[in-house]
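Structure first, then comments.
With one protein chain removed, the remaining protein chains of the complex are shown where they sit.
Up next is chain A:
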Amino acid sequence: MTSYPRVQSSVRSALTDFLASNNISAAQIRDDYGRRVADAAREAAQEEEDADLDMEEPEYEPTPEPDSPEDKAKKRKRQQAIEKIKKTKEFARRKARRTGEPDDDDDTLANEMVDEKQRPTPGQLENCEICGKRFTVTPYSKTGPSGGLLCAECSKNHVGGDKKAPPKKRSSGIGRRQNQSALLDGLASQGAQSLLETCIKKVAENISDVEEFGDLPPPVMHRLSQILARRRAITSTTLDLFLRPQNKEINIYDCAKLGTDDYHKILATMPNLTRLNLRFVTPMKDRIFQYMMDRNMDIQDLHLDSPNLVTDEVWRQLFTRLGPRLRSLKLWNLDSAFDDETVEVMAKNCTQLQRLKLKHLNKIGDKALETISTMKTLQHLSLQISQETTPEPLLQILTELGSNLRSLSLEEFYFVDDRLLELIREKCRHLTKLRLAINAELTDKAIANLFRGWSNPALTFADFHRVRDVDMANPGGPPEPVGLASDGFVALMEHSGARLQSLNVASCRHVSYAAYEEAFGEHKRYPELKYMDIAFNGVVDDYLAQCIFRCCPALTRLVVFGCFKIRDIKIPRGVAVIGTVGAKLTIDGITQKELV
């Protein structure tokens, strides 16, 4: 640390001689020297402490005097400064930022940085370049036309002439995040978005300034509600915009910021409600349900996510009082209430119920399933319950209700076996949607058998995700395939291909290459298939992906997480391919190399 100033001082003495011969004041030189030594010492100390920190450079040319004989020395100093600057991290950083631009040259950049360093630092006084007035330099001081600084007054006037740099051309790396985000939303459409959607987004952005929606049509209100919920912008104040006494439905997808009184407000201002669809309703309490009963509201569709503060007792009262009116009931995420007994009251009183969805309910089990099998009016049934259940109650449900069901979704019933498939085949004649997901008991043979010669018309929605054998020791699976595998997949596509709109076979990893080749052969067409999830079907490669594109002209979304053999594909217009890793994607003839 001590050696550094000494080296400087030897250089200084030579310079002092040179300057003295040019009649430059020694006092000034001394002052400058003192400052430089102090700066250098500070710099060295800083360098040791924190190599990353950008340090303040000493001022190299304290008295710039153009056209004086000291130019040579000045030049040399400048050259040294440039060399030094080229080694700094800041330089590397700026250089990286500017690659690709026309003035991409080390020397230009270094020169610029030296100039910047030589400018007076904030707090110092400087003469304005234009008007010559003395002013205090701030970090915001603008640079004038010939590189000097401007006073506040002149910078203001100068702004007009100081044209903004044209927007930088985006390199492929930037904006990728937004593109990926749009892809995940399934927006791969070319061309501008519809005016309606653009406006809705804009309204959502400025929601705090909106006083009244006027008479927006319900579908638009619904979409607005969705977008606002996604932005987590629904609060007591924004809620008011959705409260319309004459409307019959309300859909709020994020009630997390609402309080108990807000639910009161909804029910009180909208007495004609028939559809109450609220999600994340944590502070909903008994008294809200009481109010609904006191007012004898005509609720037909009740969709609530996580109303955990409502007690079993009040649930039962609600079903007793309003049960006969309910047409659809959807409940998610209940863990402290809603037990088997409540389900019994529900089954007994909800005599018109057509749709029932119970997802992630902690307190119900086999007994509740048995009760559900008595609800003869059900057409749509969707169950995913947290307790472990035996297969028998589900078989009973299928036996009793199967012939009436339009859609059936059973998730996470680990112990369900092939008998369920046989019953579906035997009973169901009107299914359009079938989801049997997350199970390792159903066999490929039984699934294939279900779809071969099943008198149910083609499905529009099929979901068999994670129906497969899981055995770490035997990744190839047992010789007699368990889960949806090759045969079942081919049979499914044969049976439902003509009408299928949505297909999810994620993680069904025993579907073979040959099965894919057969299902997506040259003359196969799946005209309505829009959404397809083949994540973790490792066999799918570039060729099969192209076959899929060829066979599915309506495809808009293809999910391929974990399909690592997809390396280089040509994606047709309007298809969002989600989950490729480091693949070369050619969209519309434009190649996009994916960064990893």
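As a convention for this text, a contact is a pair of C-beta atoms (placed from the backbone, for glycine too) under 8 Å apart; a residue touches a chain by one contact, two chains touch by 3 or more; residues count from 1.
In this section, contacts and distances are computed from a predicted model.
Missing from the rendering is one chain, named in UniProt as "E3 ubiquitin ligase complex SCF subunit sconC" (options: "Adenosine deaminase", "E3 ubiquitin ligase complex SCF subunit sconC", "30S ribosomal protein S16" or "Translation machinery-associated protein 20"). Annotation: of A:216, A:256, A:293 or A:498, A:216 touches the absent chain (contact as defined above). If you put the hidden chain back, the residue from A:142, A:158, A:201 or A:524 that touches it is A:201.
Counting the whole complex, the residues of chain A in touch with the unshown chain are 175, 178-179, 182, 188, 190-196, 198-203, 205-206, 209-210, 213-214, 216-217, 220, 587-588, 590.
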